[in-house]
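Not every chain of the complex is shown here; the ones you see sit where they belong.
So that you can tell them apart, the chains are marked A and B in the order they are listed, and the count of residues begins at 1 in each.
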Amino acid sequence: MIVVMKLGSTSEQVEHVVKLVREMGLKDHVIVGEERTVVACIGNERFKEKGTFETLDGVDKVVPILAPYKMASREVKQERSVIPLGNGTAIGGKKIGVIAGPCSVESKQQIVEMAHAIKAAGAVGLRGGAFKPRTNPYSFQGMGEEGLKCLAAARDATGLAIVTEVMSIDQVDLVCAYADVLQIGARNMQNFNLLSRVGETTKTVLLKRGMSATMEEFLLAAEYVMARGNTNVILCERGIRTFEDYVRNTLPLAIVPALQRATHLPVVVDPSHGTGKNYLVEPMCRASVAAGCDGLIVETHADPEHAMTDGAQSLTPEQFEKMMASTRRIALAVDREM
Amino acid sequence: MIVVMKLGSTSEQVEHVVKLVREMGLKDHVIVGEERTVVACIGNERFKEKGTFETLDGVDKVVPILAPYKMASREVKQERSVIPLGNGTAIGGKKIGVIAGPCSVESKQQIVEMAHAIKAAGAVGLRGGAFKPRTNPYSFQGMGEEGLKCLAAARDATGLAIVTEVMSIDQVDLVCAYADVLQIGARNMQNFNLLSRVGETTKTVLLKRGMSATMEEFLLAAEYVMARGNTNVILCERGIRTFEDYVRNTLPLAIVPALQRATHLPVVVDPSHGTGKNYLVEPMCRASVAAGCDGLIVETHADPEHAMTDGAQSLTPEQFEKMMASTRRIALAVDREM
């Protein structure tokens, strides 16, 4: 942590900063520049409140030096993690794992048929919401446990790993009983109690980035899960909120290589939520793989115009198959498989 | 809902839209313009999926007409709501209610002393976190029930209403046992299970706006609480995330009059989180009141440089008293009391 003093700060003010640095158990190092003085603080600052200094007289700003996450950091673990999906497949290796399925589970027949279709096209996981986080309290909220049973039936029929969202701590045991991978939605990325709770399970966690989360906050959310003992975390970029209005969200693909520099955890991309428009999904699948992602998660629906949720961003099975074919060519062009 | 067809859409495409509109139980109204055709859909669209239409061939875009919230809407209730704080005071009337206190409860002595200080300066409520949502899993997480007891002691000593955050559904009963007002934090604004759960209590809910929530999403979050029977909701603007870097958050005060046009619920402003810098808090308190807010929530700490959390944005009791004096002059200038 570097404490930058204001122009014209007094030596008393610098001394007061130094006193607080020492109180914190850090070592101080005062550097007198031509215009300003800075106090470098040496030691493990990870658990210190930098805000403490910002209020002091004579202080201009405080600059943290260390990344605040540890277990998620590449500094701690150099080799890239390969995270099992629970059905013998994994995300993070040479093969790019594709997870697909409807936004909401609507019936057993629907989900089993879709599972067969996406498996035939090369998917390794089946997504589908049984508990749905809906912006509007009057909208369809999901089938609940009945939906989980439908998903389990689809796994029995196809062997696909089941990926489904858990919205609340009181659903964790129930969802664990049916699912292979626990999805934490974007709106819950900083639901810290939920993060801690899934960190106590043995299920792989697919963690979606919050729509206005910084990369550091995203990695700290992963750290919450890992700090409880569950290191099987997959990061998922699903678009951020910006001023852009031709898309539902802005999909910032540079985060894929940026995350791979910062963390050993694998990164998947969700171009369905990441754009909100089905005609943008296939090009963004290709772009995500070209950027180096480890997996994709894509919404599919056999009859988008009658989907209960998210029809506008769903691919039909035929569109999904076409996307897989064109994206597989990209995967080969970056020496991956799909 | 208005469905706008593309230039050159065919009559078959328009007919298909009309068929789906009727399937939904809405009435259609086709308008053929010089360049484009639009299909106006008449009826209660509030529970319909507009995405359905967006995927159809020949459709350019879909424009919703009705606001999706009802109970929170001013169209349903014209007169402004006055929401009780539980200690005989209220937010929403002529008097601007000020809630103050430390970010975190740190000890009984700390919180009782602070309660006396802010009461003397004119506050009606005491805030303080016993359960703390922290971005970093290794940071101080709050005192828990012990902290709630300290808050209760402060209420006994001063009569101030206790406002404290509930982060998770399993804390709701516990927090209700001690607090007067349940605060839902910005990161939980779309934790729908938590919203529904506090909607089943009889405590007033202080709902903070998510840092990238639209005004509509904010009101729908309030609607979640109200739809469960608890209509005592206070809205709280606490700053949004933008590209601005001289502040922790951007405080968009135009939302105060905009909300007052859209909803009957009272609006309070949190200039502490809304700026993140203690030297900006007093001017933003004044500006919030001038913009017409119904209350303020302000972080205070007797010794900011040793605060366990949020020292950088806390006012000392002396600074708080000064803020109250200067802001009270603004309140009088807009024919309010404080």
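General observations
Please note the rule applied: a residue touches a chain if its C-beta (ideal position, glycine included) is under 8 Å from a C-beta of that chain, and two chains touch if they have at least 3 such contacts.
Keep in mind that this is a model prediction, so the values were computed, not measured.
The complex in this file is a homo-oligomer whose displayed part has 2 chains and whose full count of copies is 4.
Basically, only the chains that are shown with their structure count from here on.
We define each chain's centre as the mean of its Cα atoms; on that basis chain A and chain B are separated by 26 Å. Those residues of chain B lying in contact with chain A across their complex are 20, 46-47, 49-56, 68-69, 133-139, 167-170, 187-188, 190-194, 196, 211-212, 217, 220, 223-224, 227, 241, 277-278, 304-314.
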